[in-house]
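I have a structure here, written as structure tokens, and I will follow up with some questions on it.
A single protein chain has been omitted from the complex, and every remaining protein chain is retained in its original position.
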Amino acid sequence: MTTAELELATTNATTLNVSANTMQALVYHGPGKRAWENKPRPIIKDPGDAIVRITTSTICGTDLHILKGDLPSVTEGRILGHEGIGVIQQVGTSVSEFHIGDRVIISCVTACLKCDFCKRGMYSHCRHGGWILGNTLDGTQAEYVRIPHADGSLYSFPSGGDEEGLVMLSDILPTGFECGVLNGQVKPGDTIAIVGAGPVGLAVLLTAQFYSPAAIFMIDLDDKRLAVAKQFGATTLVNSADGHAAHHVMELTEGAGVDVAIEAVGIPATFDICQGIVAAGGRIANVGVHGKPVELHMEKLWDRNISLTTRLVDTATTAMLLKVVRSGKLQPKKLVTHRFAMHDIMKAYDTFANAAKEGALKVVLTNDAPRG
Amino acid sequence: MTTAELELATTNATTLNVSANTMQALVYHGPGKRAWENKPRPIIKDPGDAIVRITTSTICGTDLHILKGDLPSVTEGRILGHEGIGVIQQVGTSVSEFHIGDRVIISCVTACLKCDFCKRGMYSHCRHGGWILGNTLDGTQAEYVRIPHADGSLYSFPSGGDEEGLVMLSDILPTGFECGVLNGQVKPGDTIAIVGAGPVGLAVLLTAQFYSPAAIFMIDLDDKRLAVAKQFGATTLVNSADGHAAHHVMELTEGAGVDVAIEAVGIPATFDICQGIVAAGGRIANVGVHGKPVELHMEKLWDRNISLTTRLVDTATTAMLLKVVRSGKLQPKKLVTHRFAMHDIMKAYDTFANAAKEGALKVVLTNDAPRG
Amino acid sequence: MTTAELELATTNATTLNVSANTMQALVYHGPGKRAWENKPRPIIKDPGDAIVRITTSTICGTDLHILKGDLPSVTEGRILGHEGIGVIQQVGTSVSEFHIGDRVIISCVTACLKCDFCKRGMYSHCRHGGWILGNTLDGTQAEYVRIPHADGSLYSFPSGGDEEGLVMLSDILPTGFECGVLNGQVKPGDTIAIVGAGPVGLAVLLTAQFYSPAAIFMIDLDDKRLAVAKQFGATTLVNSADGHAAHHVMELTEGAGVDVAIEAVGIPATFDICQGIVAAGGRIANVGVHGKPVELHMEKLWDRNISLTTRLVDTATTAMLLKVVRSGKLQPKKLVTHRFAMHDIMKAYDTFANAAKEGALKVVLTNDAPRG
Partner (left out) sequence: MTTAELELATTNATTLNVSANTMQALVYHGPGKRAWENKPRPIIKDPGDAIVRITTSTICGTDLHILKGDLPSVTEGRILGHEGIGVIQQVGTSVSEFHIGDRVIISCVTACLKCDFCKRGMYSHCRHGGWILGNTLDGTQAEYVRIPHADGSLYSFPSGGDEEGLVMLSDILPTGFECGVLNGQVKPGDTIAIVGAGPVGLAVLLTAQFYSPAAIFMIDLDDKRLAVAKQFGATTLVNSADGHAAHHVMELTEGAGVDVAIEAVGIPATFDICQGIVAAGGRIANVGVHGKPVELHMEKLWDRNISLTTRLVDTATTAMLLKVVRSGKLQPKKLVTHRFAMHDIMKAYDTFANAAKEGALKVVLTNDAPRG
């Protein structure tokens, strides 16, 4: 935003004068079909709304699932995307914490802050929000987005902040941290294992180190991903291609197993590894999105004093994560491997969809400066 | 113990003079076979041992499993029983917390207190103990028993204590409290459900009330047991005979489900009820002993922010429970429905094995005064 | 509210037609001066506001302090009162959780829900609210009150609810529960002591029993108050008039002291009792409002592994308390000793100001049905 625009914003008090009513966005047109096309610019509908001009966004594994048609809640015509950073263009009359011109991180989870779940910090289950962006509402892979319940769903950051790193706070870092690290109760000196070295597993890896575990086993089928995990702080790599990952971990821990086993894939085989390696008194923290039931070996686990947790990210720790990023103790930018202009998002999707071949982790999208 | 005996004990300094080397005990002779017969009296083997003359004991559901041959760790010739109250006859040289003549509750779990698990309070996984009485060591359904690691495995109580109630502290009350109530994190105002109104489920029910839940659903197939649960404080009864218990609970909670679902049976069907009724953000606490895997619906639960816990009782809360019993806020005696002399233990087993028909909950066994 | 009124409300969609612009209220006119007089009726100022017609209110010890001139934040002309129950007459455009005609409990603490403190559940330190009613904003001892941030500051209850009991949820019960019981981490089997058997101390006493402590010492100068405490569940009474309360408690606990010492007065002498009786490993939870420093005996306490907590009530547990009240496990009405019509509030203040003489605990005020 230029100085002139900001002045204009100040003059208008509540809205930034924009010259056109349309924008471009990535639109879902049914399984396998997507297009970068013109759409109307969003406008304020409710007093708690904010309109954000997107400067940076990214693609999530969930977006690929949507494109496959796996999520019936996403209907044709929907603008995808639930991660992003941008500049506030307009705010509704009840928005009190944000102002036009503020640079903000958009949480993937929308929180009204008022319902019983929000009051418990379970924003994921907000009765008026939750994960709705790029799902039941138009999302962030666009030039502009409407954010309902803006006061509960946006986070400010100072202008010096690096957007490439900070956009990881929209979803992947709180997901890894809340579902994996906090639910797994990682403690100093713990031995932990992360099953799945994809972007989410790596987000677990980065944030688990906040608590100084003594040993971090990283388990994956792909040696390239494991090599990245090593760079990110994993202490032991286990390639699970031979089907004996659990056995290897048990040997490496001299039969004790791990204090925390974190599932970051979402299939029965990886869940099985977790239940095969968790120590007596340990925790299994599920991060992966599951599409099928798993067989839980209660006949072995009933007397093992373990806990198993599930969680949809609440983004309740975004403020904490932002503090750690600012302190320099976390460099989320490490997760970014590819960069595209937003209008090249069709190419970006191709790259991300072939992550293994392309060596892609997170693919960052940036919008040009705003038009006229 | 008489005054004369006590004087004798004092005179001998470390051992009570007993006139015979034999005793009677309930002995396992392979699947389906048990006998009340003569056995040698136990003697001190290790410095941490205590020899306890049993005054009160009881039978556990696990004892019935042993008799069916379900537990290969229990071999022929083993004296059964892991619950009991008695008087200390003799202590090893390193026993510091107990003395001859002390009346003690025997924990079903033996704790060395020194190993890594014991230091974490996970006595159930003690590297030198755990559940060994009536399992890999001779147990408490006898006139005398040797208790290894006595300082970690016994609890004193004053002579006025009611043994019938206190013997419930050996196993069933800490089991219900630790595995069900503490793991389930029952809080004031919670809505909880207990699946299974047998003795263990009722122990959950009694101890859950320490935390003032607002509603307690009790779920069972047997209306008689449900009626007992009502008397013990359950607020809503659900007979699960129609196979729709989960549906009923969801209706009764207007679709919300329960904050805590406690499994106190140990079969897939009852586990299923729990996963069908747990609210978003809720806890499933498993108490039942499972013999088979269960199907865990991760495709429904992955985003529900739930926790599932397992635990073998640690008897780490025995001192706390003893305080609550003394305060009168817990009357464990309520669980006792039948009483037998120890030498009638064969009949007691018959009664307990036909619990439904006999209306039996816990069956208490008492030894006569010691012989000469 | 009558059916006709409700219909009217529905017709008007956002406001109840009221025939006059004035109301009566209890107004502070400087130290020692108060009057029941005419004031303009409050109107909606911000989108988050609600206007509530007060049906029930009460007087707090803090109101007496205000009248003495102890709180400089309260200026002349202020309507007093921060507790109350009423019916919503009007809501601002951003109020989403409440509607005209809803019966509501008004929390003494106003919570915007959006600021950093509110997101942590520390509503007492809300950057836009906190304790402002009857302090820096006009309060509840009136016919009508404007409640800012209504969605964070009101709690619904069904029409059957007993207002006399429920008005205790505005302040005194959450104060006792949060500052005393939760901060003191009262656990089953604990020995606790409450210093001060006034209304707040009794609120601690009532809510401490949610957690089944084994022994509750109640300490006060006034035998009449102690007798009430006995009726409310205290197990041991200690009259502190002889200046040796700490000594008595230490004798009664055989030198161990108490697991939790709860200060519910707010002067150095009562704080001293707490630090004199807290056991090694225990907690001191301060509830009282202090006007002076205290001498903390760090030379005795530094190695005692204790914690000392302070807290201004957050009313973060109102929903939980409401569930317990509904379940019948808490009868807050017990705290009510006197009842007045709101227009007799001058007399009510006189009674409450002479609580000891009058045997007064909480004094309830009720408004007549609304005028035309």
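The letters A, B and C name the chains in turn, as written, and every chain counts its residues from 1.
Just so it is clear, contacts are C-beta pairs under 8 Å (C-beta built on N, C-alpha and C of every residue); 3 or more make two chains touch, one makes a residue touch a chain.
Treat the numbers as computed from the prediction; the structure is a model and nothing was measured.
Enquirer: Have a look at C:Leu64, C:Leu221, C:Leu237 or C:Val294 and name the one touching the chain we're not showing.
Expert: Answer from the full complex: C:Val294 touches the omitted chain.
Enquirer: Among C:His99, C:His247, C:Arg311 or C:Arg339, which residue is in contact with the omitted chain in the full complex?
Expert: C:Arg311
Enquirer: One chain isn't shown here. Among B:His29, B:Lys119 or B:Lys224, which residue touches it?
Expert: B:Lys119
Enquirer: Of the residues A:Ala35, A:Ala214, A:Ala341 or A:Ala356, I need the one that contacts the missing chain.
Expert: In the complete complex, the chain left out is touched by residue A:Ala214.
Enquirer: Which chain A residues would touch the chain omitted from the figure, given the whole complex?
Expert: Within chain A, the residues touching the omitted chain are 187-190, 209-215, 235, 319-324, 326-327, 329-330.
Enquirer: Which parts of chain C are in contact with the chain that was left out?
Expert: 117, 120, 122, 124-125, 183, 266, 271, 280-281, 286, 288-299, 301-312, 314
Enquirer: Could I get the residues of chain B that touch the absent chain, sorted low to high?
Expert: 47-48, 93-94, 96-97, 112-116, 118-119, 121, 128, 151-152, 316, 319
The working rule: only the chains that are shown with their structure count from here on.
Enquirer: Among the chains here, which has the CA centroid at the largest distance from chain A's centroid?
Expert: Comparing chain centres, B lies farthest from chain A.
Enquirer: Looking only at residue numbers at the chain B/chain C interface, is the share used by both copies over half or under half? Answer same or different.
Expert: Same; most numbers are used by both chain B and chain C.
Enquirer: Let me have the rounded angstrom distance from the C-alpha centre of chain A over to the C-alpha centre of chain C, please.
Expert: Roughly 42 Å, centre to centre.
Enquirer: As a quick test, compute the distance in whole Å between the mean CA positions of chain B and chain C.
Expert: Chain B and chain C have C-alpha centres separated by 43 Å.
Enquirer: Give the residues of chain B touching no fewer than two other chains, as numbers and ranges.
Expert: Not one residue in chain B touches at least two other chains.
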